[in-house]
Structure formats: C-alpha cells, structure tokens
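The complex appears here minus one protein chain, its other protein chains still in place.
Let's turn to chain A:
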Amino acid sequence: MPGTLAKGAVLTALVAAVLVPLWAVLVTSLASRKTIDAAGGMVMVPREIDPSAYITIFSGGQITQAVWISTLVTVLGTTVSLVLTVLAAYGLSRPGSVGHRGLLFFFLLTFLIFPGLVPSYLVVTGLGLKDSIWSLILPSAISVFNLVVIRAFFMNVPGELLDSARIDGAGEFHILVRIMLPLSKAVVAVVGLFYAVGYWNAYFNAVLYIDDNDKFPIQRVLQSYILAGQSPNVSGAAVSLPGVTAYPPTLAVKMAVVVVTVVPAVIVYPFVQRHFTKGVITGAVKG
C-alpha cells in the first residue's frame, strides 16, 4: 500500500534527523586523528575507540571547570527551586486560609505581566550578583507553572486524610512531608527533572551576568568554543596512554564537549518521558 510506504518514509526521515547527528557527534568524539583525516571531518563509521579527547577535557582547564560549575548550578538550583516550589504549592493549597486569594493572585499575575530585560539586568546587578553563580539560580528559581501543577496534585488529596492527621496533632510541615509528598512523589520528581534540565541548559543568563571565565557554565563554553570558534584553555598537554602520545584532534575535542553537554539530558529523559503524558500534562489540564 503506498500510504503505508509514505508513512514509513516520513517517520524514518524524522527519526534519522534526530539520531544521525547524535551518532556522528558521538563517533567523531571517539575517533583518532587518522580516522578524522581520512573522513575529511565528521566521522560516521567507527573504526577504533580513542578516548583521548575526553581525557583532555577532563584533565583540568576551562571545560572541566565549566562542567563543575554547571553541575553545581544544576544541583543547587534544582534543590532551591524544588523546595521553595513545593512549600509554596502547599501553602497555597488551602482555600479559605488567611490571605489565600490575594497570594494566589500575586503568583498567577506573573503569567500576564513580564519584567523587561533591562530592569531585570539592573536588579540582578544592583543586588551585587554579577559574577556570582546565584545570578544563574535566583532570578529563574520559581516557575509558577510548575507550582500550579504541584498545587493541583496537593488539592486532589482527600481532605479526610489531612483532617485525621490534624486531629492526631500533626503540624502543617509534618502533613506536607509525611502525607502530601509520598502521595505526589511522581509529579514532584518530574517537576524536579524539568527544573534540572532548565538549569543545565541555561545559556543567556550567563552571557548577561557572568564575565569571569572560571564561572562560565558549560553552555557558555560550548558557544564560545564551537559557535564563536575561540579555543578554550585546555590545560591537558599531550595525552600519554600506552601506545598513544599525541594531542587529540581538535574536532574530536569539540565533539566530546558536545557529548558532555548532551549526556545529562539523555540520561534524565527516560525518567521524564515515562511521566509527562500521564502525570504532568493531565495535572496541568485539571489545573
């Protein structure tokens, strides 16, 4: 049937458009100088595995430092974001509590009015956060969308459960940690992963707020190294492995940086994917 054939062709093309670049980057990052020269650039067919590009970028220097900064920002940022979002989602989950309507309006209004780039820049620098990794965390720490998603889950927990805990003398914090969180583990985990991906991928805040090369996150280094073509300060001299003593080819080093930048997203992805159709999206729709 020609229809099936056409469908197959379209889907194959889509899958290839995603997988071929990933494959080419991975194989080239592990290729030796000889293979890269023979291919005339990007390598599609692996001949040998040469890890020297990875040894170079992880033996100190700017890329090692950038991976460390990005990891620090991601871990610290995700922790701050998730803790504050869960606390506020719980604080806003009880209609009729003091200030409930006003506070909810205060959070939701952020969807309609936006701060401009210029005043945001002035506030962050005015607080003395320039060249601090907190400038990469605090301005984007609260996603009200994520907060609304978690709040919707909290509000679906049956009230009787909470009332019985309260009769037993449990405080709000106790209820949140012992009852709410165990019941909404999945959605909290997915929101945490979304926060983590956001922090790992953030690029532009670093352009605005970070001038110190030692505090560049990985996306910023990837941009200056590959897109702007500046060579990073890679301290690793010649790599000496048994049998190999040579500088790894520049292209392999570049592609190794790309792989290092992709890997966290690819690791996190299956965990998010399992949930995002049934968990987060339905939660958001129920609102």
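Just so it is clear, a residue touches a chain if its C-beta (ideal position, glycine included) is under 8 Å from a C-beta of that chain, and two chains touch if they have at least 3 such contacts; residues count from 1.
One rule holds for everything that comes next: contacts and distances are computed from a predicted model.
Peer 1: Absent chain per UniProt: "Protein-methionine-sulfoxide reductase catalytic subunit MsrP", "Peptide/nickel transport system permease protein", "Protein translocase subunit SecA" or "Polysaccharide ABC transporter ATP-binding protein"?
Peer 2: Protein name of the absent chain (UniProt record): "Polysaccharide ABC transporter ATP-binding protein".
Peer 1: From the listed residues A:V25, A:A53, A:I69 or A:V191, report the one that touches the chain absent from this view.
Peer 2: The missing chain is touched by A:V25.
Peer 1: Of the listed residues A:I55, A:L76, A:L138 or A:L183, which contacts the missing chain in the full complex?
Peer 2: Answer from the full complex: A:L138 touches the omitted chain.
Peer 1: In the full complex, which residues of chain A touch the absent chain?
Peer 2: 3, 7, 10-11, 14-15, 17-21, 24-25, 39-42, 44, 84-85, 87-88, 90-92, 94-99, 101, 103-104, 106-108, 110-127, 138-142, 144-145, 147-149, 151-152, 155, 158-159, 162, 171-173, 176, 197, 200-204, 207-208, 219, 222-223, 226-228, 255, 258, 261-262, 265-266, 268-270, 272-273, 276-277, 281, 284-287
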